[in-house]
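Coming up: subunit A.
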Amino acid sequence: MFAAICRIQWKASALGVALLATLAFIIPLLTVQQAGFSAGDRRGWDLIVMLSAVETAGTLFPILAVILGLTLSVGAWSADHQAEHVYALTLPVPRWHYVLLRFGAGLLLIAPVVAAVGLGCAVALGSFDLPAGLRSYGGAITLRFALAAAVSYAATFALAAGTKRTTAAVVGVLTAVIVLALVLEAFGVSTAVAEGIMNAIFTRPGPFEVLVGPWSLIGV
Partner candidate 1 sequence: MSYAIETQELQYRAGRTFELGPLNLHVPAGAIYGFLGPNGSGKTTTIRLCLGLLRAERGGVRVLGHDVPSQAPAMFARVGYVPERSHLYPNLTVREALALHGAFHRRWDHQAAAELLGTFQLQGDTRIGRLSKGENGKLLMLLALAQRPDLLVLDEPTDGLDPVVRRDVLMALIDFVSESGATVFISSHLVHELERICDWVGVMDRGRLVAEVPMHSFKNGIKRLRVRNAPAQAGDPPFVLLARERGDGASGTEVWVVRGWQATMRQYFEGIGAVLQDVVDLDLEEGFVELLRTARVPRGS
Partner candidate 2 sequence: MFDEIDPRNPIPLYDQIAARIRLAVASGDLAEGDALPSVRQLAARLRINPATVVQAYRALEREGFVEMRQGSGTYVRSVSTDRRRQTREDQAARLARDLLTEAARLGIAGTEVARALQREMGARAQ
């Protein structure tokens, strides 16, 4: 059963996963290259500028992780949404079982992209000798990427699993509250609601803590 679901999930998401894996492999290479860490002459290196370039490029990782999560969720549910879930509901498995199969199949597809990140980091960092005082964080990036992709996938998956009405309601309420807060703020009424929501989401114990924070491939 799981193998069959994995196959159709792969079919639905293969293109996206391949594309994202390619990006995941390239990003560390480009980061290192753009920042100026190329093999050979290191006399002209201005490390602080280079590190800030690396830090800026690092924001691509969480973005990639979110896109990956979204791609996999879409891959997991779009066919079912199109068929109004009739096929899924006529299979001889309980709904929760089916949802878990779908989730697991998507989760599995995070692996190749994570591997691409790890490989990209390894190749990028292997292309030059790190100056004294600096350290590389290829392993940490890879692990964080895996976690970020997993939680993004879980969140978008849960959102997409609902009916259109539920999904619209959840997204709508969140958006409405934030927009309202921003409007109030613009009129000088300080609510701190938008900030509160952001804090609740992006700091512990919120779900997306892993997305924010340092993502530098190279640091002190």
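Keep in mind that, in the parts below, a contact is a pair of C-beta atoms (placed from the backbone, for glycine too) under 8 Å apart; a residue touches a chain by one contact, two chains touch by 3 or more; residues count from 1.
A quick word on the picks: all candidates are chains of the complex that A comes from, given by their letters.
In this text, all values refer to a predicted model and were calculated from it rather than measured experimentally.
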item: Selected neighbour of subunit A [touch, this complex] from 1 or 2; value: 1
item: Partner candidate 1, residues of subunit A touching it in the complex; value: 1, 3-5, 7-8, 11-12, 79, 82-84, 86-87, 89-94, 97
